[in-house]
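The complex appears here minus one protein chain, its other protein chains still in place.
Note that the chains take the letters A, B and C in the order they are written out, and that residue 1 is the start of every chain.
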């Protein structure tokens, strides 16, 4: 039950760390063509990287992306690096197949096809998060279904399917490293807000950056609550009716957490 | 068993965060009519917001209020925002029905009716806390009764009833968003120091701000102790006689924790 | 198994907090007669307060004392306050019965009789710690015996008896608030390095301040290890022969942890 707090501690301390580490960690931002019509989109993407790291959803690995408003078939994501250190100079544009439009020598995440596939399959999705969260992996390897324990994670009512690459692809290196595997993951995900990846992590998707961050964060909270509750006794989850109404109410308030998380991350570049 | 510590870490780090975040997060305080005869009441309310956040009782959500000393039928609470960022300019006055007296464009918490109902039902209560604590929700969804494991949480001897909105109101969005639901919660709470809300969180109430904070904090500690103890074996809880005496002794020392927590929060505005 | 780390995080963050909180929290030190022949004794006692707080052994409550080198029948301990904020001006001298020698209006801890009783019963003891550690209380309320899981806590081989005040004193407020209860606790403790207090906490004692701090800290570590190990299977504890030898080896290295912890606490007053 300690994990919500731990997430916050992570927030606090990582932000501090990134802060003191910045001088060492920052490359000089290089001028580049605008990747979007709305500059706020890149700012929010950088905040999402920093927040997901500071909240413990991402560590040295994992990534978050946003659909381009300039070309909705494209998406924006950092070059291959630790999310907690991402700056505007690190943001790259990817096409519908997950290939970089203008790499300029920057490496791409091997698993960028997760994002490409979800954007192709889900026009309603504007932002995607991929994480190796230790809270959620135990559900993925035991086939335990995540269900909404409290109102904040009511969106789990949309489903939390588990994708096991072994079923279709046999022995792989577990990475979603091509569009074929990405499409299989997106198919398993269906219309859900998240999908678990067996022995690997999970994917969260939503109609905006703050909401994909909210869903990734509260999926972790629910995972902790569900594990702790199951140890105490039989769990009374939200009813489908409660969850449908609670999702509207709580996701409508997601901005309150987003503003707090931004204030914790402090100034970005 | 790690959760007390985690709470403290949260304290430390959040306070630090709020500190560095303050420049970005603070609106310019606006002049306003005094909401109370005792200015210390507002100062303590702001400290309570910061402390509950820094101790992990509140996160981006939840709230704390105090009964007005100017009009005891009214209460004071922050506008709708993350408790960790609250300043004096954010404190609003609410009437006996939970409606803002002078909103001046500031939004109110949807669940302010929790506070209004408890103040109406409990003349002895001077301060109310509402939290989504991950430590306590597992008890609310499994029907596990919180009982005092150690002297610090002896007040649980007063009871820790669980309110399930579904019993009386069926499928709702789980929020206590009107006085009817607030009254039902207050009725379930009765004379207890806390009440759990199924799939949502809990409410703590006491005769002063430091004591409502103390009860909210030590309810979490007891929840962690009780879960950890039940994993080890059969728990010998405090006897009713021990609890009655220990409550007097420990709540009489609550000021020591309050002073520490204030020193951790540092200067407020 | 996360708890060692949590303790360290507590260390880090609390120290930081105390640091920023100090200006607000510090009273002006007042001149006073030397309480000891060796000024280092007071310095170490203050470090012990700060370290035990920063390591999560103490929170707003609990205390640590040292036997006076000026009058070995007396001991030194802070006035009644949060250990994390203690300075040299707060150190008081107590006589063999736990009564203050020169209170000068300063309040004393209600449970100072724990210390007085152990010093009376154990000439070999030079320092005593009393804590409400959440790691250890579950053992006290379930009657689970702490045994050495690893070499660092080999001193548990000396025993870890549980004192239940209810056996001899019936319904009390759970506090060791007189010499009669203190003597009963000391009798239960016998020659052990620690004793648990049911529904309350524990006491650690040793021949020096760094060693009493070491024992309090590693009793927590062992509690976490033992709980986590019991969840995995049947535990092979250290054999009595291994524990006897390992205690000599590890307690002989206690200074390495003490120096680290001091460096974490930073400068004291």
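A few remarks follow.
In this section, a residue touches a chain if its C-beta (ideal position, glycine included) is under 8 Å from a C-beta of that chain, and two chains touch if they have at least 3 such contacts.
Predicted model only: the values in this text are computed from it and were never measured.
The chain that is not drawn here is touched, among residues A:39, A:72, A:199 or A:233, by A:199. Hidden from this view is one chain, which touches chain C at 1-6, 8-9, 11-13, 15-16, 19, 148-152, 154, 221, 224-225, 228-229, 231-239, 241-242, 245-246, 248-250, 253, 256-257, 259-264, 266-267. Mapped onto chain A, contacts with the missing chain fall at residues 2-3, 6-7, 9-10, 12-14, 16-18, 20-21, 24-25, 56, 59-61, 80-82, 84-85, 110, 132-139, 141-144, 164, 166, 170-175, 198-201, 223-224, 227, 230-231.
Criterion: only the chains that are shown with their structure count from here on.
Chain B has the Cα centre that lies closest to the mean of all protein Cα atoms in view. At the interface between chain B and chain C, two copies of one sequence, fewer than half of the residue numbers in use are shared by both copies. Mean C-alpha positions place chain B and chain C at a centre distance of 31 Å. Spacing of chain A relative to chain C, judged by their CA centroids, is 44 angstrom. For chain A, residues touching at least two other chains, in rising order: 2, 9, 12-13.
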